[in-house]
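Okay, so here's the structure we're looking at.
Removed: one protein chain of the complex. Kept in place: all other protein chains.
First chain written, first letter: the chains are A and B, and each begins at residue 1.
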Amino acid sequence: MNFRINTTSTQPLYLQLTQQIRHAIDTGVLQPGDGLPGIRTLAEQLVVSPNTVVKAYSELEHEGVLEMRHGSGAFVAGRKPSKVKSDRVRQAQERMRAVVDRLQDDGFSEEEIQRLFEAELFFRAPTPRR
Amino acid sequence: MLWYKAWRESRSRFLIAVAAVSVFSVGVLLGARTNFPPPQAPLLPYSAFVWGEFYGNGRAVGFSVIALLLGLGGLQRERASGSAPFTLALPITRGRLVVTRVAVGLLQLIVIALLPALIVPALSPLLARHAYPWSQSLQYAALFMSWGIVWFAIAFLWSALFRGEFTAAVAAILTPFGYLVLYGASRGDQRFPGANPFTMMSGGLDRHLGGRMLLTEPLPWTAMSVLVVIAAALLFGAWRMTVRQNF
Partner (left out) sequence: MNDSWIIETDALTKRYGAVEAVSTLDLRVGAGRITGFLGRNGAGKSSTIKMLLGMSHPTSGTGRVLGHRIDDARANREARRHVAYVAEDKQTYAYMTVRQMIAFTRSFYDDWRPDVEARLLRQYELPIHRKVKALSKGMRTKLALLLALARRPRLLILDEPSEGLDPVSIEQLLQSLVAAAADETAVFFSSHQIAEVERIADHVCMLDRGRLVLDASLDAIRQDFRLLEIGFAHEPPRVDWPATDVGSIRTTGRQVRILAKCNVDAMIERAYGAGAVSVETSAVSLREVFLDQATEQA
C-alpha cells in the first residue's frame, strides 16, 4: 500500500494520510476486511512520525471507516459480503448439482425435474428444520 | 570499561617507560661485568655502583619525568581531540573518571618503580656477578614513589586545568624546575634539606649513607606521609576542578 506524504504541503500530514486511505477505500483499492500496515511499519515506510499514523488511524476509526482490532492492527471496516454469500451459494449449487445428476441418471428429463422442484416447493408442508 | 580506556590512553607512555627502564637496567648489569669496578676507583663497593647507576640524582630526575608524563591526560585532553562530549554523556560521575585515571596511573608508576627494584637484586648475581640486597632496592623504590606520586599529582592537576595536549605537558615538565629554582633561591638546602626531591629520592636524608650508599636508618616516614598528603590534596583539587568545570 503506497501513500505519498507531501511535507511541504500546508495540510497536516495525518490529514493527508486519512484522505489517501479514504480515497483508496472509495476506489476499491482497499476493501472492507483488508488490513492496513501496523503503525510502526507504516511510519518507517513513509518516514513520518508514528504519531502521524496513530492520529490518522484514530480519526478514521472514529469515523467508522477503520476498525482497530486489538493485537491485529487496523482493518477497513465493514463485512466482506461477497465472500460469505458466495460460499453459501457455492455449497448450495454443489448440492443442487448432485441431486439433479441423480434424477437425470434415473431417467428424468429437465422439464420433469423442474416440475418436481416446483411441486415440492409449492405444496411443501411447513416441516421443522433439522 | 573505564579502566580499559584509561589504560589505552596511557599505554604508549607506560610501555615506552617500561621498555626503557628494563633495557637500561639489564644493560647496566650486563655492562657491570666490564665497567665495574671502574679503573679510577677500584675499591668502589658494588652497592655504591648500583646507587650511582640507579638511584643517583640523574635517575631520580628521570623517574620524576616519567611520573609527570603518566599524570597527563584526562577530559581536557579529550576536549582537544573532540571526544569529551561522548565521555561526559556516559552515565558516570566525573569523580569516577578521575578516580579511574588516578588508579591506573599510580599502578603504572608502582610497576615502573618496582622494575629496577626487582631486576637489580634478581639479576645482579647472574649478570654482574655481585649480590645486591632486596631490602635496599625496595626501600629506594619506596623513596622514589613518595615523590613520584607528588609529581604525578602535579601533572594530573595541570591536566585538569589546561586544555589541549601540550600546555599541560609543558607546565608539568617545567614544574620541577620551577620548584627547584624557588628552593635554591630560598636556600632550601640549608633550611629544609628534606624538601629537595632528588636528595630525598636518592636516600640523602639518611645521615648514615656512607661510602657503600646503603640505607641504614629507617625510611623517613614522616616526610613520606607529608608527601602522600600533598599528593592527595593535589588530586583532590584536580577532582574538584573537574567536577565544577564547564565543557
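Simple rule for what comes next: a residue touches a chain if its C-beta (ideal position, glycine included) is under 8 Å from a C-beta of that chain, and two chains touch if they have at least 3 such contacts.
What you are looking at is a predicted structure, and each value in this text was computed from that prediction instead of being measured.
Participant: Which chain A residues would touch the chain omitted from the figure, given the whole complex?
Facilitator: 5, 7-15, 39-40, 43-44, 47-52
Participant: Using the document's contact rule, name the residues of chain B that touch the chain not shown here.
Facilitator: Missing-chain contacts on chain B: residues 1, 4-5, 8-9, 81-86, 88-94, 243-244, 246-247.
One rule holds in what follows: only the chains that are shown with their structure count from here on.
Participant: Using CA atom averages as chain centres, what separation in Å is found between chain A and chain B?
Facilitator: Distance between chain centres: 84 Å.
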